[in-house]
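Note that one protein chain is taken out, while the other chains of the complex remain in position.
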Amino acid sequence: MSEPEMTLDNAASMGLSADEWKLILKRLERTPNLCELGIFSAMWSEHCSYKSSKKWLKTLPVDGPMVIDGPGENAGAVDIGDGLAAIFKIESHNHPSYIEPYQGAATGVGGILRDVFTMGARPVALLNALRFGAADHEKTRHLLGGVVSGIGGYGNCIGIPTVGGEVNFDASYNGNVLVNAMAVGLTHSDRIFRSAATGPGNPIIYVGAKTGRDGIHGATMASAEFSDETESKRPTVQVGDPFTGKLLMEACLELMGSDSVLSIQDMGAAGLTSSSVEMASKGGLGMEIDLDLVPTREEEMSAYELMLSESQERMLMVIKPDATRRAREIFDKWNLDFMPIGRVTETGRLVLLKDGATACDIPIKPLVDDAPEYDRPQAKFVSYPIVESRAITSDAPISSILLQLLKTFDLASRRWIYEQYDSQVMADTLQGPGGDAGLIRVHGSQRGLAMSTDCTPRYVEADPHNGGAQAVAEAYRNICAVGARPLAITNNLNFGNPEKPEIMTQMAQSVIGMGEAALALNTPVVSGNVSLYNETDGQAIRPCPVVGMVGVINDIATAVGIAPTASGQTLLVIGQDEDCNDGWLGASLYARHIAGEPLAAPPPVSLEAERKTGEFLQSQIGAGTIIAAHDVSDGGLVVAIAEMCMAAGLGATIISPNGGNAHGWAFGEDQGRYVIATDDAGVVTNAAKTADVNICLLGVISATDELKFDDGDAISISKLISSAEATIPALMNG
Amino acid sequence: MQVIVNISLKEGVLDPQGQAIARSLNDLGFQEVGEIRVGKRIVIEVNEPNRARLHQRVAKMCETLLSNAVIEDYDIDIPDGQ
Amino acid sequence: MQVIVNISLKEGVLDPQGQAIARSLNDLGFQEVGEIRVGKRIVIEVNEPNRARLHQRVAKMCETLLSNAVIEDYDIDIPDGQ
Partner (left out) sequence: MRIAILIFPGSNCDRDMMVAIEKLTGRRPSLVWHKESCLDPIDLAIIPGGFSFGDYLRCGALAARSPVIDAVLDHAARGGAVMGVCNGFQILLETRLLPGVLVKNAGLKYICRNITMDVCETVDSPFTRNLEVGARLTMPVAHNEGNYFAGEDELARLNDNGQIAFRYVDGPAHGLANPNGSSLDIAGIISANGRVMGMMPHPERAISPELGGSDGAKLLQGCLEALVS
């Protein structure tokens, strides 16, 4: 059966533009067949080629003394001391999760874990960043329930603890949820595996699960806008199998310990296509693969289908020729397919055989080098106005506003979510979800790794540049708050359609802000992911450039949590000056929930102050003067204090400010601050003065059930707890 | 009336559970076992005497809640003589 | 041959999943829904031409692995005309 000749229409239906089609004809000097066109379309999709974002990603700082592998490998690698490397990356699975929340989220976790163990690292922790539509939107309950159990379903089964994450609810995500999953792994820094193919003649091995017709063209789907039609088109989504994922992880790690693997690449988006092309192109070599040898679970799969299937739990490796038998034994032990399917060549071409004939013969270089790169136009951004707190506040008592805020979906307890994740398996979790950063022990040592995911989309929308920087600063604060030293970041850029100038502005400006902050805070970007076209019927999501940060603490015994431990401990706020009696309410949660969310500029970020304050906090925690610390973020100072009291089950008496604007003081979201509890208030205060860091006395922890202000306003801590705990369960069980 | 709804994975959708069970049966000496697919069998008590309408309502339940059309098919069986 | 094994919970055994589904359907406006019980429907490809022996082997699979006699019943359905 001969297939019809490919035309521009075919190319267009695969998401390629007329110019891109012309370039393919030119490079091949002939018309591609279906399989070849599919390969071009996948490699040149937004998802694989980063064509709209590359220009901006290049501006990010990627170097530093701790960086072993920056962006470009399957995941980033940083030196954490003792000859060890932390390997981590974040990745989105937004579109699949909207279509099938359980499987979409589960395969998102599976995919990011493969990126980490492909590098030879054993994954030790998972995090996530989630965005759902408004709580009262008809789909939210279903999507939240499915996504959370999918994340848990995969992570719990494979046995990697989920130690942190974040979740927001906002109507802009009604038709476009965000599911970003991050994985962190550990290995010896001299035992990292990379993907560049080596040694012409060496065997190419396919391992893992069999190939089916799952998620064909997932990469192009992830690069296209949603519309009502998409929902009815119902593309085949991938189904994850965490059990096979676990077998694959164990088998690969076992094989990597045996000096057999030369290069290895997981099959993620665009499956066999992107894995083979990337391995060959990085090695400057070619590949010849016999598709008839690929293990399949469905009959009569075409070359096109085999190359574009996104079946999960598969890997491609180049191994030493004499290691084949040992390698096969290991995969047999773990009941996984192991199949030599081809060899590395010197031709620089991707040659695929099928049914004894050549199904594809194309040069590899253009697939990668000629992938389009666009400098898409931006719109001139008009910053939201600076709005004074006076224009926003009411005169209700602080306690009643606090209660109201803690009940909102923005601030309510996330327990219903994170109790569905095994946060303790591997028995190294020092702090799971519920604090600032997740903290795990480096197995068998006193060292710890801290990690956090953060982004505040409403800030990014109001001021993309500042919002990009703020995401880094907030992650930085979460790491510092447990006493760890921030090392490096990974990021996931979630935006709408980049062909719209205003979306391009959001992306470009927030990446610039993110880069400035990463540079100033000495946390280079070592990996990341971009998810564009997050739009439904022309309605873009609120921009969400998520930052995932990893830090290290040399002695876990010094780490702190957010809960004060006894009455009498002094509460201080670091990064705020003594006579502060107002605060920045523009773009705050207070403005959103109490004042109808007026368009207003977000609080500015001072990177210099962030760094000074963060380093001061790290040194004080290291010195043992601090009992508990919590960064001030969403909801402001009084929310941070209340969260500490709720975590401790203790009350506090707080000194109210003099004059000024009490609601601005209580709920302003000024950046660069931490609330701490200490028994050594004098020591800490003096040290702050010496370090030229602002510090201000807030009050004292009490053994009562009351958060009390010295003007008499008060509220019961148990009431705050029960209110904050009730919100999400009420939605999900209601 | 009692209605039985069978939910099965669409053809081509991976069934890891079925695979694991098949392998285990083979290991236990049931060599004659080939592919296995696992679905759900939901037995519903429905108070609706009109069979046509019953079928229509149960189909609606399947589409709204019981099955996920992306990966699953359903079929409705209304036993006779009720 | 294709064999269908239906696994259902024994009477008297609590079925929280069935209860939850019934509650959701009621909430979604399906007031006519009463009790719901959720079971498994396992479709097995078996290479055994002799029907009597086929039934016997599948029964053995049920007893050894597919069902847990403490809480579950099974029934075997071998569609005609294969």
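Points worth noting:
A, B and C are the chain letters, set down in written order, and residue numbers restart from 1 in every chain.
By our rule, contacts are C-beta pairs under 8 Å (C-beta built on N, C-alpha and C of every residue); 3 or more make two chains touch, one makes a residue touch a chain.
Here the structure is a predicted model, which means the values were calculated and not measured.
Across A:S13, A:T59, A:N335 or A:T358, the single residue that touches the chain missing here is A:N335. Residue in contact with the omitted chain (choice from A:G152, A:P564 or A:G699): A:G152. Screening A:A18, A:A379 or A:A557 for touch with the missing chain picks out A:A557.
In the full complex, chain B touches the omitted chain through residues 16-17, 20-21, 24, 27-28, 38.
Hidden from this view is one chain, which touches chain A at 149, 152-153, 156-159, 241-244, 246-247, 250, 334-335, 413, 415, 418-430, 441, 556-557, 649, 718, 721-722, 725.
Seen across the whole complex, the unshown chain contacts chain C at 12-14, 16-17, 20, 64-66, 68, 70-71.
Quick note on the criterion: only the chains that are shown with their structure count from here on.
Once the centre of each chain is set as its mean CA position, chain A and chain B turn out to be 36 Å apart. For this pair, chain A with chain C, the centres built from the Cα atoms lie 41 Å apart.
In chain C, no residue touches at least two other chains. Those residues of chain B lying in contact with chain C across their complex are 6-8, 18, 21-22, 24-25, 28, 30, 32-48, 57, 60-61, 64-66. Of all the residues in chain B, the ones that touch chain A in their complex are 12-16, 19-20, 23, 68-71. Here chain A touches chain B in the complex through residues 99-100, 103, 209, 212-214, 234, 236-239, 241, 243-244, 297-298, 311-312, 335, going by the rule given at the top.
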